[in-house]
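One chain of protein is taken out of this complex; the other chains stay put.
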Amino acid sequence: MRELELYFGPQHLGMVGNFSITLKVEGDQILEAHANPGWLHRGFEKLMEYRTWIQNFPLVCRINVIEPDSMEMVYAMAVEKLAKIEVPERANYIRAIVLELSRLASHLFGCWAYANMLGFDTVAQWAMYHRDLILDLFEQLTGARVYHIYICPGGVRRDLPEGFKEKALNTLHTIGGCIPDYDATFFNNRLFYERAKGIGKITREEAKELGVTGQILRATGINFDIRKVEPYAVYDKVDFEIPTREDGDAYSRVWIIRDEMIQSVHTIMQCLEKIPEGEVYKRVPNPFKWNIPKGETYVRVESSRGELGLYMVSNGKDKPYRVHFRTPSYPHGLLVLEKLLKNASIADVGNIMISLYVTAPEIDR
Amino acid sequence: MKEKSKVNGKPSLLGPFKAIKYLFKKPVTLRYPFELKEPSLRCRGFHLNDWDKCTGCGNCADICPNEAVTMVEIPEIEAKPGEKNERPQIDYGRCCFCGLCVDICPPGSLRLSRDYFHIHFKTSTFNLLAKDEKIDKEHFLPADKYSVFKASLAHRKKDNEGFSSELKYSLFEPKRVSMPQVKPEERKLSFVEQVLGYSKEEAKQEASRCLECKLCEDACPAHLKISDYVRAIYEDKPDESLRKIFEDNPIPAICGRICMAHCEDACSLGKRGEPVAVRWLKRYASDMIEDYKKTLRLKPAKSIDKKVAVIGAGPGGLSVAYFLRLKGYTVTVFDSLPGGGGMMRIGPPPYRLPIESIDKDVSHIASLGVKFRFNTTVGKDILFEDIYKNYDAIHLGIGMTVSHSTRVKNSEKAYLALQFLQENKIGKKVKVGKEIIVIGGGNVAIDVAREALRLQHIQYPEEKVITKTVSLEDWDIMPATKEEIEDAKAEGIQFNPGWGPKEIKIEDSKVKGLLCIKVKSVFDEQRRFRPTFYEEKEMFLKGDMVIEAIGQGPNFSFIPKELFKKLEFTPRRKIKVTEFGQTSIPKVFAGGDIVNLNLDAITAIADAKRAAEGIDLYLKGN
Amino acid sequence: MIIKVISIIVLPLIALIIGFFFLGLSRKVIARIHRRYGPPISQPLIDVIKLINQESISHGKLFDMGVILSLAGSVILVLFIPFGGIAPLATSGDLLVIIYLMLLAPLGVALSGGEAANPNVSIGISRKMMLALGYEVPFLFSLLAVMTWYKTTSLVEVVKAQQSFLWAIFYLPLPAVAYFMILPAMLGIRPFDIVSAPQEIASGTAVEYGGRYLALTTIQHAFHIFIDIALFVNLFLGGGNLLTFFVKMLVVFLLGLFINAVFPRLRIDQAIKYCWKWPAILALVGLIIARII
Partner (left out) sequence: MNKLKKELKSSFKGIRTGILEDNRLAVSAPKDAVLPILSFLKNKGYEHLSLISCVDWIEEKELELVYVITSYLQKNDEYADNERLHILLKTRISRENPEFKTLVPIFKNAEPYERELHELFGINFEGNKRLTPLLLERAYKIPPFRKDFNTREYVKEKFDKISFVEEKKNERA
């Protein structure tokens, strides 16, 4: 058969975000794949050098649409480290709630993307509905549905609204109640099993070598989660498990996503139970005169896709000197994806890409 | 649920058909626009702005990360101290609805509503001058008249407030760094300075609160560059700060203690919280620098062969001398007191303004080459005619030096405020009674009362002593500052507001007390001072000493008759001057209390700066 | 004769209406399973009317011809399939004609797709051909089983025979099941929507169609749905009068929709493997049984 060059993206129904892969195909077989990011490069890191500390705060969440809260968290953490700000305990609990809710929303979004990629609209729509319920919670809490701009340096911007706990528990029960449906229709679907089993397989050694993190690493059997390793917020005070699998293929990754959703529901419930009374915001100095002391730091959190880090340098002025986000999709979307796509079928491009949770805006920043 | 998470399910072909059950369940989606979802109470939609509260400070425009907010001048609004005639306009092509503008808004006027629809073909309609239903009745509709099909920036719901400003989460600090002070029980026993002054850390922290909206600079009569010198303090550069102050104000040590602080009244932070302690910060800047001359290295310009006489070494006189000296003129200052400061030297009691602070400022001005002739009363030691003849220009900054008397029966037995204060501060201490009555409700009255209390404690240790005040004005219109009243109360001074003096009771030519009558009203319809009384309601206050502190007037007796005739006055008995302080006698300039209705030091300094300009122009032949 | 002429004109119209009704219904039913309300049933018709009025881009004569060819093939095919006893062009060997005419539609698509020269289209065409290769085998086996059982190559005869006694599905359950199993593949719905897979090859063959061309393909698709289901009803469910025939079609279509709703898409190799495995074996066994008995 003839060798064809196929452009998968940036405008493609199977592409989540503006990302492009150039494929060399022969029939349905892929000979070579080149990831081609840059369609969404907005130069955030450079832009942040032009803005004051507080003005960067509404900006960072925009790096990633799917899970903006971990971006806010990592920025807030870095600033707090540099300026040596102590965050009130209640704020830490609220942060954990927000982060877990957004992990849940992000995983549901992942379910949507995965199901959608396989043409499985039914589950996709359900996942979107349940994600919307979480967005409703976010709207109550922060006033916005997607870009929350909520976790600020010094704590969080507002306390939990009245009746939030009841509403959150209600939503979590609704979602938890639908897990059997998801299991029956999606995770335990025979045809889904056929499609995902053994696809995009990566071994433990390869994963280590390629700098893989998140559930892709955990799918190869390495129990590595920053929430456990370097606890931030209140992850050292709540009880949750890190699900792992051994196979390292798309199927086990999806199952890890499912298990993590259940763990997230647990964690949120625990946080809502344990949350202490008190302040939620430690006032940072006046934003017009806020100079962070000289220094540098690297902080990281476990986002829904893996290690999200932020290297930040301050030279004691009112603006950051250098920020560099270490986004989880960066190694996943460039190295791992190229490796896994080799010799795969065209039908599996989206399959593999989504199972790696590749998020284009993160790669480009 | 937890146990399940470890279990890998068994893939099945029939299981998925479970999903069919949803065919018979009610769908969960909404049929927009017939079914609507109410936005949450914190929804961040379009802006609302309460124009009555908004001060036009422009902090929203400064913090906006996207430069979406611009301040637009509104001609209908009148600019006044503490309020600009500008209001924010938001460009929704840029706005990201982060709500930082809400959190920084000092008066809390800017809020976000729950409206978020706007569809229009013209991009110009995306600019909105944020208002709320109070002002804009046309575009805000009640629920029954509102239709979601027309929803836009010009068709909005009433009472639809969303994300609003809360002081708890504001980005600015509403609380002032508390000033360390001597406790009332301690300070009333002696004349130690009450306010201790900020430490470096405290000053920096307090300075960090300033949002630099510059409302204060407009409100300050002398237009000091307040935000600049506060920033310099924040950046730990007191010398830089002092240099900024000296551009407009040569007596920071005095002003930093007794200034009426119009800036703090205008401060936007004061709308909901406490204003930035601008006065204390100025004091901090002047206290930090031991020697102004060494730090500032100010040098007069090349000498000009013109002589200027300044009569009165009060704040105005000192300032005019300073500004003229810097311009190169030869300046001589005449004052009847033994040192500089004028009214500042005798008026404010030492616990508020120690003599050393005055001398610090005065000696710096003297070190620049200004000649001082103290203990020289014009009209007695030197004749005004001689000055008029020998000098090229004269500045009158004589202030209000004569205390008014109530002129009630036996009022000659009472002490006058200025006399009392002067004797205590730079002369022999007055022998006070055990039960003192002070008449008046102004700052001078309170100074007198507090000083009297201290003297009582010094002269009658371990004895029961009482100081009371009587004032025409009730609490709400009492002219003294709140702070002063609070301090006085804390020290145990009793207040009797709303009573007017009628007669000082005398027995055996000794004061026995004051007979008062109830005040009906203080001002008439034109807001002029014209008190009326309920003659039948009387009250007798016991006391063995009465001090009158009801106001002062100027003393022009040193000016010869033929010159005085030429001086023109305004209807309110102030000297009429041009904008450069020139009186109707071309050679004579005036400023301060004798020109202004505002009787305070900073106004005098503002006048002095203008007068110095005027004198300069006049002497250069314009 | 007049009746024949009228039915030649009316039957395709009825087929079109039913096809569009099914298209609309599928969106509604699937939406309900998605927990949505879904668009009105007339939505596909509205879409087609809108598409017809849109500007269309052609890639050459063959491109146009291919679309018309596939549509024309479908229209003619409709005339061969008895609908409630009406079959204007029915002849003695119409089952054989049907087998050949069924190939016209994919051929037309391939023709126009080849002119478009989009790699996605060529992959789509190759997938379509491979899939057709996959489902044609069990399809032929089950047709043969029916033909052997009733000893005729006329569809009208088959229907008549069933109406006089039991439906063919009771005599030939295995070929019927086999046919039903490949029905999704013939209809191009999940788990066999490999040809149009939007997330993989950007709708494959349809990627270059716009405006009128897309409208014509949609119309062709509506015919196609009608043909495949009507054939099943005729072959195994005993045809019927206008009403019962329609009800039977509806039941078969809904069953197909449920499968569509709950399964993800298969890969092409898996699909062919599937087609050649279970349905083919079932149909073959059915054929052998029919032959022996």
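Going by the order they are written in, the chains are A, B and C; count residues from 1 in each one.
Assume a residue touches a chain if its C-beta (ideal position, glycine included) is under 8 Å from a C-beta of that chain, and two chains touch if they have at least 3 such contacts.
Here the structure is a predicted model, which means the values were calculated and not measured.
Asks: Would you list the chains present here that the left-out chain is in contact with?
Replies: A
Asks: Please give every residue of subunit A in contact with the chain that is not shown.
Replies: So the residues of subunit A touching the missing chain come out as 37-38, 41, 43, 45-47, 49-50, 81, 208-211, 213, 222, 224, 229-230, 295-298, 300, 307, 309, 311, 313, 321-322, 324, 326, 330-331, 334-335, 364.
Here is the rule we go by: only the chains that are shown with their structure count from here on.
Asks: Which interface, named by its two chains, has the most contact pairs?
Replies: Contact tally peaks for the chain pair A-B.
Asks: Need the CA-centroid distance for the pair subunit A / subunit B, whole Å please.
Replies: About 52 Å, centre to centre.
Asks: Can you work out the whole-Å distance between the CA centroids of subunit A and subunit C?
Replies: Between these chains, centre-to-centre, one finds 43 Å.
Asks: Report the inter-chain centroid distance for subunit B and subunit C in whole angstrom, where each centroid is the mean of the CA atoms.
Replies: 86
Asks: Enumerate the residues of subunit C that touch no fewer than two other chains.
Replies: 33-36, 261-263
Asks: Mind pulling the subunit B residues that touch 2 or more other chains?
Replies: Only 16, 19, 28-29 qualify.
Asks: Quick check: in the complex, which residue numbers of subunit C touch subunit A?
Replies: Going through subunit C, the ones touching subunit A are 30, 33-36, 119-120, 122-123, 126-127, 190-191, 193-194, 197-203, 261-270.
Asks: Can you check the complex and tell me which residues of subunit B touch subunit A?
Replies: Residues 1-2, 4-6, 8-13, 15-16, 18-19, 28-29, 39-44, 59, 62-63, 65, 96-100, 103-104, 112, 162-163, 166, 168-173, 208-212, 231, 234.
Asks: Can you tell me which positions in subunit B touch subunit C when the two form their complex?
Replies: That would be residues 16-17, 19-20, 22-23, 25, 27-29, 31 of subunit B.
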